[in-house]
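The complex appears here minus one protein chain, its other protein chains still in place.
What follows is chain A.
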Amino acid sequence: MLRIVPRPLVRLVPHGRRTRIAAAALAVVLLGALIVVFTTPGEDPPSVMTHEEFIEVPTAPGSPSQERLDITLYVPDTARETPAPAILLPHGFGGSKRSVARDARELAERGFVVLAYTARGFGRSTGMIALNDPDAEVADASELLDYLAAQPTVQRDADNDPRVAVTGSSYAGALALLLAGTDERVDAIAPVMTYHDLGQSLLPNAARHGRFEPRSPARMLATDDGVFKQGWAGVLFSGGLGAGGIGPTADAPEPGTEEDDVTTADPAPGSQGASGSGPDVGPDAATGARPCGRFAPQICAAYNDLVRDGEASERTLRLLERVSPASVTDRIDIPALLVQGERDTLFGLDQADANARDIHDAGGEVRVVWYAGGHDGGGPGATLRASIADWLAFQLEGPRPPKDNPLPAFRYDVQGTFQATRAPSVRVLTADRYPGLDRDVPAVDQESVRLSGPEQVVINPPGGTPAAISGIPGFTGLADSSARPGLLNVDLPGQSARFSSGEFTEQLLVTGSSTIRLQVTPLPWSGGARGTEGTGPLFVKLYDIGPTGQRTLPGNAVSPVRIPDLRVGETVEVTVSLPPIVRPVQPGHRLELVVATTDRAYTNATQPAAYRIGLAGSGELAVPEVSGEATTSGWPVWQLAGIGGLGLLAVALLAITALRRRRADGVDESLADVPLDITGLTKSYPGGITAVSELSFRAERGQVLGLLGPNGAGKTTTLRMLMGLVTPTSGEMRVFGHRVRPGAPVLSRIGSFVEGPGFLPHLSGAANLQLYWDATGRPADKAHVAEALEIAGLGDAVHRKVGTYSQGMRQRLAIAQAMLGLPELLVLDEPTNGLDPPQIHQMREVLRRYAATGRTVLVSSHLLAEVEQTSTHVVVMHRGKLVADGAVGEIVAAGGEASFVVDKPDEAVAALNDVDGISAVRADGDTVHADLDGLPRSTAVSALVTAGVAVENAGPRRRLEDAFLRLVTSEGQEQ
């Protein structure tokens, strides 16, 4: 009986497994696509070669002595084919060429040739720090332009004139400005968070007598005799001693960045001197013992002058003026991109404003970007860096220059409030002009905010301590992003006067430096014996107060004020510029102006003093407001497009499925009246098991067709295929001429009960039947639920949960469910299992009567007696194959075969073989079978009796039983 099922080669991989492989492949492809979409930066950047060397430059112009500058040239491989514009990339104060390695590599990958170098006095370069002196650092940079002009990979505008731009942060930005003002060969500059006037940056004074009406948003009063910014100055000085860079440690937040991106986005090695100082220390680095480290003597002297009393000597002021870009900005007529931080207590927005005005007046095209960072808040983020690179490419006409200027005339970030899970949100606004740059550009809008508050007396404590805290230089951004905003904002009672606005009813976007007029009256100091001049500094700041009293000092910035010519008891009116900020003041918030006598970031007066402070005039605060438009980059465009794409995909899939479903199956009209016709039905499973093989039979109207076979004969599999649950491997089944497949409408004409009942256990029997019928969607009057329930005969149990039913009850309910809607073909799998004899008897009666109405019943069973008594026709299956089929009577008493039970079988065989017309005689135990071929049975009996064989029993041979028994008993002995 061993059978090898021939299978086509194509099916080497089983169907189910193929489906799974395909599904897995689809999943992998889609997931991969998702990852690619999210993480691909676009096209491959060119590979970048680096070249390091030392370049000799004169110590001073015309001087025979030389200094050695440590440089790295970054050359993208694209520049080897076509010479590319170059970028000169100096570093920030306290850093080295290593601290700009990331920026250099980014620019080189953008296609520029980048020259990064360590400025004199830092790292492995020799020399002394002269703070961007025109004869020192600036002259060095000019020498480097010569070097660039000699590089074959660098594009040239003329002989010894490379096409070059200079960009850099802070100290490097100032160098960019100074070089652009002195060397005609520079084609564009992009200074980032840098200064205009170093004197005003370190010794600011934002007040003066008389009126002040700024036309540009961040223009501040800059009066002489300022207050020394000693906190920052100390940080700078220690940076020059080799304590490390003073640049921010992290990138500023941008739209879409997340907190952990921000805090880990510092891949540049050695950007902090401490981590990279090992091999990067210069030959004469062991200079820590010298009090001024590598600072040039004149710088050292100026610093000493400043820290001694917080006031600058004429010589110091002249030095600061010499090294400030302010000295040359009125000569810069090339395109300039001024990027300044909104969180910068060292070089505020006002510095960029001053640079912008000067360069614009000199004829340079100016773009201004205020971003949500700075010396306190972080360097430009990846998006802004890419924008800067694009702008440089645009101005230098290569590499891959954008068609239009990628930046608007003015762009500023509005930083939202701190969020629970991520970095603060950032919104980017743009304006098509920077207000007030020229006479033809309108001045910035000034919103008038009315402040109120009584005159208040503030004192300056002796020694200047304790002092108010506005921030810690360089660390403010870090502390402010924690869960405790305002931690660093401390005002001391008695030392501060407060003036408040009313609650805002709509949002006010403060964009720049506000202006206020104050009345200041020095009072006699009661505690001291001598009268005081009381010229000590005052610190003016603007708080945003939330409805719950939450105080925020935007940008942590204060305006120091020193008023000359104060006399005790005389009131003076001064105009004060407040620090430029970008701050959305929300509805329900207030603005509060605080005038304090101390601030830790500055040199405070040590002499005690007292002042009466009041608002001048009606107390109007002029707040600049720039109306910008939100850039579209803030909108999640591609995400929305992706969601739309998914929607289209879903619609397309649905349409395809619908079309495929509509594809009509051929109807065989000749079988339109045949309830069931099966031809060549085969079902094999992966692994070679064939449950049904080449099965063919037919059921007619009015028949009770028994499907007989031992367990495992394939009966249930056949019935499952008939219900559309299992897809045949080959062959087909037609019900009333319609092919059966999963979900075929013709299945609605079949009622089925196959392999056990299936009900919702939490519902009653009646509810189950009702819901089942409801689920068919067919008219309720066709269901005959009540009649079916009576056939089930469950009595009141129908209202109990099915979960409490016995096996027999469930079985009856399931048969009743199969009968709902009086199906034309009723398929019952072992319907009498679990029923007792009277119930079995009733069941037979039900089925007989049901078939009598012209319908067809297909009953499967493994019991011969069952089928014999219930069915009119029978199909016998074994091991998935058809063994016999026909009317029960025909099969039970087929042809002329007869069986005789005799005492001597051997003699009986011999006797019967002697009779003419009797054939196929054989013995089977006591029973002898023979084909009588039309002879009456009595003839055979008399032949046997004549031969002396006692006949105990004679009758038709029960072939079905024999066949069936043989099959059942031989189970397991075959194969």
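Just so we're on the same page, contacts are C-beta pairs under 8 Å (C-beta built on N, C-alpha and C of every residue); 3 or more make two chains touch, one makes a residue touch a chain; residues count from 1.
Just so it is clear, contacts and distances are computed from a predicted model.
Novice: Quick one: the chain not pictured, UniProt calls it what, "Fluoride-specific ion channel FluC", "Methionine/alanine importer small subunit", "Ion-translocating oxidoreductase complex subunit E" or "ABC transporter permease"?
Specialist: UniProt lists the chain left out of the view as "ABC transporter permease".
Novice: May I ask which residue of A:Leu492, A:Val674 or A:Val846 touches the chain that does not appear here?
Specialist: Selected residue, touching the omitted chain: A:Val846.
Novice: Using the definition of touch stated at the top, determine which of A:Val57, A:Ala136, A:Ala797 or A:Val949 touches the missing chain.
Specialist: A:Ala797
Novice: In the complete assembly, which of A:Tyr303, A:Phe499 or A:Phe759 touches the absent chain?
Specialist: Once the missing chain is taken into account, the touching residue is A:Phe759.
Novice: Out of A:Glu213, A:Glu397, A:Glu455 or A:Glu787, which residue would touch the omitted chain in the full complex?
Specialist: Considering the complete complex, A:Glu787 is the one touching the chain left out.
Novice: Across the whole complex, list the residues on chain A that are touched by the chain not included here.
Specialist: 19, 23, 26-27, 30-31, 34-35, 38-39, 255-256, 258, 260, 264, 414, 416-422, 425-427, 482-485, 546-550, 552, 584, 586, 588, 634-636, 639-640, 642-643, 646, 649-650, 653, 657, 661, 667, 720, 723-727, 735-738, 742-750, 752, 754-763, 771-772, 774-779, 782, 784, 787-788, 790-797, 800, 806, 808-809, 812, 817, 819, 821-824, 836-839, 842, 845-846, 849-850, 852-855
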